[in-house]
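Note that one protein chain is taken out, while the other chains of the complex remain in position.
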Amino acid sequence: MEVVFQRPQALTEEKFSYCPGCHHGIIHRLVAEVIDELGIIDNTVCVSSVGCSVVNYQFFATDAIQAAHGRAPAAATGVKRASPDSIVFTYQGDGDLAAMGTAEIIHAAARNENITVVFVNNAIYGMTGGQMAPTTLKGQKTTTSPYGRDSKREGNPIRVCELLNSLDGPAYLERVSVHDPKHVIRAKKAIKKAFQLQVKGRGFSLVEVLSACPTNWHLSPLASIEWVQKELMAYYPLGVFREAGEVDGEC
Amino acid sequence: MEVVFQRPQALTEEKFSYCPGCHHGIIHRLVAEVIDELGIIDNTVCVSSVGCSVVNYQFFATDAIQAAHGRAPAAATGVKRASPDSIVFTYQGDGDLAAMGTAEIIHAAARNENITVVFVNNAIYGMTGGQMAPTTLKGQKTTTSPYGRDSKREGNPIRVCELLNSLDGPAYLERVSVHDPKHVIRAKKAIKKAFQLQVKGRGFSLVEVLSACPTNWHLSPLASIEWVQKELMAYYPLGVFREAGEVDGEC
Amino acid sequence: MKGNEAIGEAAIAAGCRYFFGYPITPQSELPEYLARRFPEVGGVYLQAESEVAAINMVYGAAATGARVLTSSSSPGISLKQEGISYAAGSELPCLIVNIMRGGPGLGGIQPAQSDYFQATKGGGHGDYKVIVLAPASVQELADMVGTGFDLADKYRNPAMILGDGFLGQMMEPVDFAGIKKSKIVEKTWAVGCKKGRERNVHTSLYLDPEELEKHNIKLAQKYELIAENETMAQEYLTEDAEIVVVAYGLVARICKAAVEKARSEGIRAGVFRPITLWPFPQKELRKAVAAARGVLAVEMSMGQMVEDVRLCLEGRLPVRFYGRAGGMAPTTQAVYEEIKKISLECKGVE
Amino acid sequence: MKGNEAIGEAAIAAGCRYFFGYPITPQSELPEYLARRFPEVGGVYLQAESEVAAINMVYGAAATGARVLTSSSSPGISLKQEGISYAAGSELPCLIVNIMRGGPGLGGIQPAQSDYFQATKGGGHGDYKVIVLAPASVQELADMVGTGFDLADKYRNPAMILGDGFLGQMMEPVDFAGIKKSKIVEKTWAVGCKKGRERNVHTSLYLDPEELEKHNIKLAQKYELIAENETMAQEYLTEDAEIVVVAYGLVARICKAAVEKARSEGIRAGVFRPITLWPFPQKELRKAVAAARGVLAVEMSMGQMVEDVRLCLEGRLPVRFYGRAGGMAPTTQAVYEEIKKISLECKGVE
Amino acid sequence: MLKQLILAGFGGQGVLSMGKILAQSGMVEGKEVTWIPSYGPEMRGGTANCAVTVSTSPINSPLVAEPDILVAMSLPSLEKFEPTVKLGGKVFVNSSLIKVEVKRKDITVYQVPANELADELGEVRIANMVMLGAILATEPIVKSATVLEALKKVLPSSKHHLISLNAQALQAGANVVG
Amino acid sequence: MLKQLILAGFGGQGVLSMGKILAQSGMVEGKEVTWIPSYGPEMRGGTANCAVTVSTSPINSPLVAEPDILVAMSLPSLEKFEPTVKLGGKVFVNSSLIKVEVKRKDITVYQVPANELADELGEVRIANMVMLGAILATEPIVKSATVLEALKKVLPSSKHHLISLNAQALQAGANVVG
Amino acid sequence: MAQVSFNEELCKGCGLCVEYCPLKIIELSEKINSMGYHPAQIIDVNRCTGCAFCAMMCPDVVIRIER
Partner (left out) sequence: MAQVSFNEELCKGCGLCVEYCPLKIIELSEKINSMGYHPAQIIDVNRCTGCAFCAMMCPDVVIRIER
C-alpha cells in the first residue's frame, strides 16, 4: 500500500492551537505540502504575524521569525534582501495585513518584493476575540460593530487583491477558498504557484484565502463553511487578479 | 473698473515660503479661492501635513491644525467626527500621503470619511531635499535614487487615484495638473467639487494635483512645467476616477 | 463590572463622547464596551486602522475641544509615542489608557508594570511630560477617568491611566455616582467654527529655535506647576513604619496584605502608594519615610519606579527592590519575606 | 566630511551592507550617502515607506545575521519604538542612529539632546535596554559605528548612536583607517539556510508568564553584564577639579572650552563626558567627582541626563543643571558663568 | 468569611464564566468580591483560569496564590494548580476528562463527572455549572438560589429560558458530592 | 590662529557651500576645521547660515557665538548677526541687496556688491565666491590658490571648467576691498 | 480499497470530515479525548475509496490515508 495522504514533513509534530473547524489548519497544511513538494524546507523562512497564527513558527518545520503586528512584509523584505537565496513567506490575517499593515503590504507589492504572502481573510480579528476587521462585511456583527457594520459609521470592507491589483508591482495575486475539497485543491495550486514564482525570482505573490472563524462568527464549523460560500465569496470573488505571465508574456 | 483677479480672502498676508516657480503656491491660491466662493472660511479647518507646505496654516486664513507626517487623514477624521459641521481638508504631499500615510489615506477613503484631501504629487520629497518619493518615476534621479529609480531595486511608482479607486469608499477622485491656465481652471473646478461634496455630506474626496518642484528636479520653473507635461502626465494620466454620481446616480 | 468596562462607563459619566482605538489584549473590553454604549448616548466610537492612526484621530478630535479617549496595551502604546509627543507639543488634552502587559516586543498578554519608564520619562521624543495616574482598584480606575480628563483639560496636556492587565480584567463592584460630571470647561482655543473670533491654530512646529526654546520653557514651567500642585499618593500605616514598601497600582494592594502580615508579627511596616506616577509624589514620600530605616520598592517589572524612589530619597535610606515580571505577580508571602529580611538587616545594624 | 556621511562610510568599513531608513532632517545625508555608496560595494540601500517599516526591515535583516543599520531623527525614532522593543525582545543585534532635533512633536529641525530619556530609559514598552553611545566629534561618530556593531553583536542587542543635529551636519576631518574591520562573528542563530542544523526561530513572544519572566530575567542579567563591562567615559582635568561639569556629545566640547576659560581664571573645573549613556558610567563619575564640591550638568534639553547624574551621586554633592533647548546651544560663556556661580557658592560655604 | 478559588480548564470549558457568575452572586449577596481571569491569548486550546475571592470584608490582594478551592476541569490545569492549594483545601476534579489520581493527601478531593452529567442534560457547555453546583454543595460561599438570581440579572431576557437548565446543572453537581 | 566665521543669507544664495569650500581649503592646508550649518528646513526662503572655524590647534567648540567675521548676504541675516560680531571684528555686507547701514561702530565694515559683480560675470550664483574673495583679501585664513585647489577636489571633473569662473569671482571680490 | 486512520488525540471533533466524505462513512465517536472532544472515526472502512476528501478538509491533520 502506498501513502496517499499524510502529515507533511514541513509541519512539526506540534498540535495546532486553533479552534475546532478553524481553516487556519487547512491552510497551514497546504503551505507545508507546497514546501515539501518544492523541496525548499531547508531554505524557507516563515515570517509569522500577530493573529491566531502568531505561533505558527511552532508548526512549520522551517526557520522562522515572528514579526510585529502588521509588519511581516517589512520584516520579510529585510530577510529577503539580506538573504536572497532564502524563500521567504509571510502568513498574515486580515487585521494584520489590511489594517495595521496596510502600508507595508502595499509597498512590498509596489516594490514587487520577491516574497510570498499567504493572506488569511476571515473577516474578523480572531485572536483578540472577534473585533471588526477591515474585511468585515457590511451588516456583520462583531464585538466592535455590535449593531452590524454600517459603512456610514465603520466604513466599507477592503478587497485586498483588488487594491493591490491597481499597482504596477505585484507578480501574482489570487483569491481562493478552502470551503470544499475542490477549492482546497485550487487553493493549493495557487499557493504553489506563489512559491514557485518566488523561486524563479519573479517577485511579489499573494494568495488571499477566505477562511472560517467558527468561534468568532458564533457558527458551527459547518455553518461557517456555508457562510463563507454565501456571504464572503459574494463580496470577495475568487479568481486570479494578476499573473506575471499576463504582464510580461511568460511564466 | 472691476477686480477680475486678486488675492483671495482665505489667504493671509503672509508671503509664501516656497521656491520660485513652485506649484504649491498655485494650488494654495486655488484652495483659497474655493473657500471664498463657497463662503466656508469661518468653518473650515485646514489639516496641514509635513512637507514643504507644513506651515500652510500661516497662509490659509482658517482654523488649522498641523498633523504628524502621514497622519493628516487620521487627524482630519478626528476633527470631522468631533465637529461634523466643520469643513475639513488635508493638504498633503506625495511622501506624506503615499509613503508614511499609506494606511491612513486608504482607510479614510474606505470609510468614505467626509473630508477633502488636496494631494500634491511632485514625485519627490521636496522639504527634506529631494529624496525619492513613492511617486518618483522610473529612471528619475533623486538623492536617494542617485542611479535613477530602478523598479527592481526601488520598486514601482504608486498611482494614488487608481489605488483608491479600487475601494468601495471614496466619493470623488480626480487627478489634475496646473501646468497651464486651462488646466489651472480644471484643477480649480475639481477642488471646488471636492469641497462641495463634503458640504453635501457625500464623503471622501481627493484631488491629486501634479505639481512641479523646480528646486529638487534641478530644472528651471519653465523646464519643470515641460517635465510635468511630458513625464509626469504620461505616468499619471489626468481625469476623473470616481464621482459619487457614478456610484449612486446623483450628485 | 470588569475594569476595562468600568473605564468605558466612567468616560461616559465624565462627558467623553469620542473614542478612537485599536483592539489589543488585555484592554479590548473597553473599546467593545464603548462600541456598544456610545451609539446609545450619541458618542462616536471609531476603530482606527492602527494605534498610530488612533492617536492622531485623538489629536484631531482634541483640537476641537472635545473630551477624547484612546486606550491600548504596551506594544500599541509604543506605536502611539510620536502622536503623544505631538499632542504634548501642541498642548492638546486627551486621555490615554495603557493596560500594561508583559514585554518587550510581543511579550505576553499577562499583566505587567513594565511601561513605567515609557509613561513617566517620555517614550516619545522631545522634552515633554504626560500626567500619569495609577489606580489600584476597579473603582479607582473609574474615578480616575474623571480626574484624568480634568487634569488634561486644566493643563492642556495629555494624561494617561497606567493600569496593569489585572486591573483591566478583574471584576469588582464599582459605583459611578461619585464621578462628578466635571463641567466641560469652555475651550476658546478649539478649532471648528471661527465666526466672531481670531482663527485658532494648533501646531507643535517652531522652526525658529529661539521660539522653540521659548515653547520648551513654557512647557517646562507648566510641568513644574503640575508637579507642585497635582501629586497624589496614598499611605497605609507609614506614620510609625520602620520599613516602607513603595508600590503602585494593584501591587500596592498585595503589599498591603503583606504589611498586615508583617504587622501581625510585630514588624512595623507600611505602604506608600504613588497615585500620580508623574509627577512623582516626592514630598509625600519623603514625609512617609520619616520614621523609616529601610525602603522596599515592589513592582511587576525588573525595576523601573524604584529609580524614582531612589532619586527622591537621594541615598538617605537604603532602597531595596523586589520585582516579578512577564505576567507573574509578587505574592503576599514573598513581599512579606522581603519585608522581614529588611527588618532583620535593620536590627543587625543596631 | 559631514558627520552624517562619516557614519555611512564608517558603516561600510565596519562590514555593514544593509540600510533601511526613511528621510528626515537633519540626518538625510546618511541615507543619501549610502544610496550612492552601497551599490558600489554590493550593499543594499532601501528607502522604506516609513520609519515603522524601516525598523521592521532591520528586524528581518538582523535575523539573517547581517550587520544592519537604520537611522532617523527624533519623531522618526519615536515611530520605531515598537520595533526596537521587538528587536530587544528577540535579541536581534542592529545599529540605530538618532541624530536628534528639537521636540516635542514636529518641534524644529535644529539640534537638541532631548531624546536622552527615550534612548536610555526605554521609549518602547517592556523591560529592555538599548546600548547608547554618544560621540562628540565627527571622528568619534565614525569610530562608534564600529563599536556599536561590535557591542550589538557581542550581546545580541540593539545599539544606538545618539548624536545631535550639529554632529550630523558639521564637517570635520575624519579618518577611517582606525575603524577596525571587526571580524563579523559567525552567527549560528541566523535564519536562512538551515541545511545540517536545527531550525532557528526568533520571537519575542512567550505566552506562558513563567517563561516570559525567565526571559526577562535572562535579559536583565545580560544588561547587568553590559553595565559592568561596557561603560565608557572621558575625563578632562577632573583629577583636582572642585567643579565637575557633566555633559555628553558636542556639548561636552563647549564645556571643555568653558572649563579652560575657568581654569585660566583660577577656578579648578573639569569635564566628565559619559560616552555610553546606557550603561551610564556610574563608577567613573563617582571617581571623577572625588575632589569635587559641586557638579554642573549641561544639556541641550530641559534636563534629562541630569537625573542619571543625581541617581549616581545619591545626594552626595549638589548637582546643578544648565540647559538650552529647541535648537539653541549653550555658549562657552554661559557655561563658564555657571561654573563661576558654583565656584562662588562653594567659597561662600567655607 | 474569605474564600479564594481558582477555576481552571481548557479555553471553551466555561471556567471564566463560572467564576464570573460566582462573583456576581457574591455581589448580589452584598459581599466583597474580585474576579481575575488569566485570560487565554488565543481563543482556542491552552489553559484558561480565573481567581475568585469572595469575602465579607474589603479585599486587599485579589490575586490568589494559594486557593482554598481548586476546580480542575482538565488534566493540565490539575497538574498546574494542585501544588498551590492551601493545606486542608478542596479540589474539584472533572473526572470526565481527568483519569489520573490527585497526588496530595492533605486536601479533600471531589470527583465530578461534569462532562457526562452535562451531556445527560443535553448541553455539554453546562459542565461548568455542574461543577459550581458541586462546590456550593460543600462550601456555602453563596446560595444556589443567588446564583440563579444573578444569572437572571446578567443574561439577556432572550436567554432566560436557559435558567432552568442551569438550575438542573447546579443540582446535578450538588447531587454528586451531596 | 583661530578664526571663527558666520556666513549668512537667504537659502539659495550659496552661503553653505561658501562655508564648506572655506573649510575644505583649511583642511587642504592641514589646519583644523569645523563647519556647522544652521540648515534651512524648507528648501526655500528663510535664512540659511553656517559657522566655520579654522584653527591651527584642535577645536573645542565648533559653535560660533561671537564670530570674528560675519558675512551678511541679505538684510535679515545682517540684522540677526550684527550684534554678535566680536569687538573689532569684520562684517562683509552684500551691498547689492542690503541698502541699510551697519549700526555698530566697533567693527570694520566691507561693502561688497556681490550680486552685481556676479551678474557681471554672467552667473548670479557665483556671488558667494565673490564674497569669499573679499574675505580672503583682508584675512589670510587660507590662500586663494588653496580654494581653487579644494574646488578641484570636490567638483566632479565635468564641472572643472567652472574653476576659472570661480577664480574670477574670488578676484572680483578681492578687488573691491583691495 | 483504502486504509484511512485517525490520530484521535489530534481530533477536535469539528465534523468537517464527516460532512465531506462522499460515502458518509465517518462519524464522531462517543468517546471523549483528552482535550474533551468527540473524535472522528470511520464507520465502514471497507467502503473507503481513498478519495482523501476527509483529509483535505481536516483542519488538524488528523487523517492518514493509504491505498
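Per-chain residue numbering starts at 1, and chain names A, B, C, D, E, F and G are given in the order in which the chains are listed.
Convention: contacts are C-beta pairs under 8 Å (C-beta built on N, C-alpha and C of every residue); 3 or more make two chains touch, one makes a residue touch a chain.
Every value quoted in this text rests on a predicted model; they were computed, and no experiment measured them.
Chemist: Looking at the full complex, which residue from F:S17, F:S74 or F:T146 touches the chain that isn't shown here?
Modeler: F:S74
Chemist: Going by the contact rule already stated, which one of B:V184, B:V228 or B:A244 would touch the omitted chain in the full complex?
Modeler: B:V184
Chemist: For the chain left off this view, which of B:G21, B:G51, B:P134 or B:G203 is in contact with it?
Modeler: Checking each option in B:G21, B:G51, B:P134 or B:G203, the one touching the absent chain turns out to be B:G21.
Chemist: Which parts of subunit B face the unshown chain closely enough to count as touching?
Modeler: Contacting residues on subunit B, toward the hidden partner: 1-7, 11, 15-16, 18-26, 29, 178, 180-181, 184-185, 214, 220-222, 225.
Chemist: Since one chain isn't shown, list which residues of subunit F touch it in the complete complex.
Modeler: So the residues of subunit F touching the unseen chain are 10, 13, 45, 74-75, 96-97, 115.
By our rule, only the chains that are shown with their structure count from here on.
Chemist: Please state whether E-G or A-G has more C-beta contact pairs across its interface.
Modeler: Result of the comparison of E-G and A-G: A-G.
Chemist: Using only the C-alpha atoms, find the rotation that maps subunit E onto subunit F and quote its angle between 0 and 180 degrees, to the nearest 5.
Modeler: In degrees, rounded to 5: 180.
Chemist: Could you grab the centroid distance between subunit C and subunit D? Build each centroid from C-alpha atoms only and quote it in angstrom.
Modeler: 28
Chemist: In whole angstrom, what separates the CA-based centres of subunit B and subunit D?
Modeler: Subunit B and subunit D have C-alpha centres separated by 38 Å.
Chemist: When you check subunit A against every other chain, which residues touch at least two of them?
Modeler: In subunit A, 15-16, 18-19, 22, 54, 66, 68, 99-100, 102-103, 106-107, 127, 129, 134, 154 touch at least two other chains.
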